[in-house]
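The block that comes next holds subunit A.
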Amino acid sequence: MIFDLDIIRELISALFLFMGSFLCISGGVGILRFPDFYTRMHAVGVTDTLAAAMILIGLMLQNPDGLVVIKLSLILLMTLFINPTASHALAKAAFHNGLMPLIEKNKKNNSLPDKKQESEKG
Partner candidate 1 sequence: MIMGLFNDWVVVVLMMIGLYIIIAHGNLIKKIVGLTIFQTSVFIFYISMAKIDGGTAPILVDGVTQYSNPLPHVLILTAIVVGIATTAVALALIVRIKEAYGTIEEEEIQEQDSQHKDSHKLNIHNSSEINRDKKEC
Partner candidate 2 sequence: MKRGELIESLINIVLLSLLVGIAIAIVCMKDLFAVVMLAGIYGLISASFFVVMDAVDVAFTEASVGAGISTLLMLVVITMTGRTEHPTRHKPLLAIFVVVVTGGLLIYGTFDMPYLGAIDAPIHTHVAPRYINESMQEVGVPNIVTAVLASYRAFDTFGEVVVIFTAGIGVLALLSVVRRRDEDSVIDSINDSMHEQHLILRIVSKMMIPFIMLFALYVQFHGDYGPGGGFQAGVIFASAIILYVLLFGLSTARKVINQTLIQLIAAFGVLFYGCVGLVSLLNGGNFFDYNVLSSDPIAGQHLGILLIEWGVGCTVASVMIIIFFNFAGRKEFQQRNGNLIDNISKKNKGI
Partner candidate 3 sequence: MLVHLPVLQVIVPLMAAPLCLILKRVQLVWLFTLLVSGIAFLISVLLLQQVMSSGTIIYELGGWEAPWGIEYRIDKLNAFLLLIITGISTVVLFAAQTSIEKEISQDKHTVFYVLYLLSLTGMLGIVATGDAFNVFVFLEISSLSAYALIALGKDRRALWAAYQYLIMGTIGATFILIGIGLMYQMTGTLNMEDLSQRLPEVAQTRTVFTAYAFVIVGICLKLAMFPLHLWLPNAYAYAPSIVTAFFAATATKVAIYLLIRFTFSVFGLSFSFTTLPLQIIFMALGMLGIFVASTTAIYQTNVKHLFAYSSIAQIGYMIVGFSISSVAGLTATLLHLFNHALMKSALFLALGAVMYRIGSVQLSQFQGLGRQMPLTMAAIVIGGLSLIGVPLTVGFVSKWYLLMALIENGWWPLAVLVLLGSLLAIVYVWRIVEMAYFKPSLATHANVKEAPISFLIPIWILVFANIYFGIDTRLGVQVAQAASESLFAVSVSDITIIEDSL
């Protein structure tokens, strides 16, 4: 065979790493370009979970034997738990404090006036 297993593994790993890096960059662009808090958070959320997962898998393929894989998969598990929760907490905090998503209706003022007043009272 021309391609032995190692080269295939390297290639797949490179693919994963590349995808992960691309998603990271796109997340960064998203933070800068998206119009409001919630859409930006969406961009970050993608970076946090998918990109991190892809990079971790790519790294696992780089060194498939030994303790490294176990450590990396534990980190992966943790990221999958923690990141969505963190995004959830952020969004909830923002919503709780009266920040409304930017939709066509209230483009002019970022938050609904009555909601804002309510939250100030509370």
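As a selection rule, all candidates are chains of the complex that A comes from, given by their letters.
Definition applied: contacts are C-beta pairs under 8 Å (C-beta built on N, C-alpha and C of every residue); 3 or more make two chains touch, one makes a residue touch a chain; residues count from 1.
Model, not experiment: these values are computed from the prediction.
Student: Please name the candidate from 1, 2 or 3 that touches subunit A in this complex.
Tutor: It is candidate 2 that touches subunit A.
Student: In the complex formed with candidate 2, which residues of subunit A make contact?
Tutor: 78, 81-82, 85, 88-89, 92, 96
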